[in-house]
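The other protein chains are all here in position, but one chain of the complex has been omitted.
== chain A ==
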């Protein structure tokens, strides 16, 4: 497989995964559960800027990632497991960034405004780390596997 498409599969998945998890965060935790808010009064200015940038980027990434996937499809270059690896990586990376940098370092907002916040923080970041590990394992596995098998099998399936 062309090196360019290997990367594109990973990037397409990564961008989509990141955008998707950001969307879940906003839809579930902001809107449905209302655990945290649109704006927290203690928010630092830098935190606000990084939040805005990330929101804009993930909004774009969700749509852009899917178009990259469509591009791979018409080139018969979809490598489904590699794409999923990218999705897990993107989702995990975003969750960890949100949980550690935005929540803790910049104190943009907390997951929930309760006493035993630590429990929420630990679960939040562990979930992020777990997703990141799943992604890493998937991608690593494929890198070793592809050296033996050469091309991904998806290519034959896609052409039928």
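The working rule: a contact is a pair of C-beta atoms (placed from the backbone, for glycine too) under 8 Å apart; a residue touches a chain by one contact, two chains touch by 3 or more; residues count from 1.
Keep in mind that, in the parts below, contacts and distances are computed from a predicted model.
From the set "ABC transporter permease", "Cytochrome c oxidase assembly protein", "Alkylation response protein AidB-like acyl-CoA dehydrogenase" or "Lipid-transfer protein", the protein name that UniProt assigns to the chain left out of the figure is "Cytochrome c oxidase assembly protein". Check A:75, A:107 or A:140 against the missing chain and you find that the one touching it is A:75. Across A:63, A:117 or A:130, the residue that sits in touch with the chain not pictured is A:63.
Annotation for chain A: contacts to the undisplayed chain at residues 38-39, 41, 43, 48-49, 51-53, 55-57, 59-60, 63-64, 67, 70-71, 74-75.
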